[in-house]
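Take this structure, written in structure tokens, and hold onto it; I'll ask about it next.
Removed from the display is one protein chain of the complex; every other protein chain stays in position.
Now for subunit A:
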Amino acid sequence: MTPQEGRRPIKRSTVSDQQRRRELALVRQAQQRSDSQNRARRLASSVLGLHSSPEPALPDDAIEPEQAPELNWAQTEADLTESEVPARDLNVVQASKLRGREARRWFAHQLMLPEWMIDVPPHLDRDWYVFARPAGNRCFVVSSNGTTISRLRNGSVLHHFPSSLPNGSRTRDMSGPASSYSILDCIFHEPNQTYYVIDMVCWRGYSLYDCTAEFRFFWLNSKLAESGACNSPSTYHRYTFSVVPIYDCDQAGLRAAYSSVVPYVKDGLLFYNKHAHYQTGNTPLALVWKDNYCSEYFLDTDSKGLVPTQQQVVLEMQDDGRLTTSDDPPVVFGCVEADFIQKSGLQAGNLLRFAIRDESVSLIDGKLEIGDLQFVSKVNRARAFADSYSKVFFQYAARHSPLRIEDLAASVQPTFLLKRIVPVFGRLPWKFCTDGRDAGLLVIHIPIPSEKG
């Protein structure tokens, strides 16, 4: 006898493995389709699968976020140092969920770092913006889930506070989802306790990484004020945010940035190429320039705040003893000998400060080479990066034949002079790129400091 149509005898197997195989294949295909479409949309988080890990609750304001959650990352820490998952491949959605050391590691690589201007780029007046850099610490400010965190260039937390940025405090009923985040590139100015926003990286979950500076500045100017973040401090808005006046880099703009009065202490001028996307790390499409008039920090100072008699540089020691800059690829300025490394207990990755004698520096085909590095000390751990090549170069030039404001002004002369490139050292192209070749590998003898171990 057979059962009524549609009635399955309880003892008959429920499983059709073939149907299951078909269904699993369909699930796999749907997942992969969605992954490839998301890749095309650069929504990488679902590909990396991080979204499925439960989102850690943001610690209360009282808790220092660097502490407790660190353990959770202990496992992945090992993998990351081994395979060195490039932090920039994570997207900001994931990054907003990172905590502790992971977060520091990620944020330490997220700022766009201007090169020092050692030559005037062409079309300065057509393709560039200029503004006066407020003195203070560069930092990333992230607001999401009802709180705001600022992080210094090395990734460590500067402040953890409520703000009027989107989802920056717990009081505001925002239109978007609570988890949507905003990320601002700021300089914290101690004297007036103000965050000066110099760039906008994400706003309400909308990534501006792939937008031009022109668009980012426009967006910054139109969005920041309407969020209420520029208002005076209050209970739910601990620090004031402010924009800086940004000018087209024509004659008037350059003059205004250089000499007009602003409510903050200036520390040089920043130049941003209008067409450049927000690029993490060193970039020649953003430039910093200083002189004695517009910056208290024209020449590097030592730990006592004094300008040392000899130029000093900070370099990173590689595992083979080579001493390199922070550029990608790094520029090699010298090498320490193996027995010195052993005696001094130095390790790969250590940042070391050296003094350079002027006469040991030479310019070969427009490249700066240093003949003799004199070891001064190990650099304190809070510092995350070695000097960049352009900084070493700028500091050297500053001591000998600086790039003056007149040179800049000359390059934005009326139209007929527009194409003219003002040489500083005559032979250098404005945008020089190190090609990765060793810039004269020299074995140097470094006297071991007698007392300061």
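Here is the rule we go by: a residue touches a chain if its C-beta (ideal position, glycine included) is under 8 Å from a C-beta of that chain, and two chains touch if they have at least 3 such contacts; residues count from 1.
Quick note on the criterion: contacts and distances are computed from a predicted model.
Per its UniProt record, the hidden chain corresponds to "Importin N-terminal domain-containing protein" from the list "Importin N-terminal domain-containing protein", "Calcineurin B homologous protein 3", "Sodium/hydrogen exchanger" or "Centromere protein L".
Of the options A:Ala25, A:Val307 or A:Ala410, the residue whose C-beta touches the omitted chain is A:Ala25. Mapped onto subunit A, the interface with the missing chain covers residues 1-4, 7-13, 15, 17-18, 21-22, 24-26, 28-29, 32-33, 36-37, 40-41, 43, 45-46, 51-52, 93, 176-177, 179-180, 204-207, 211, 215, 218-219, 222.
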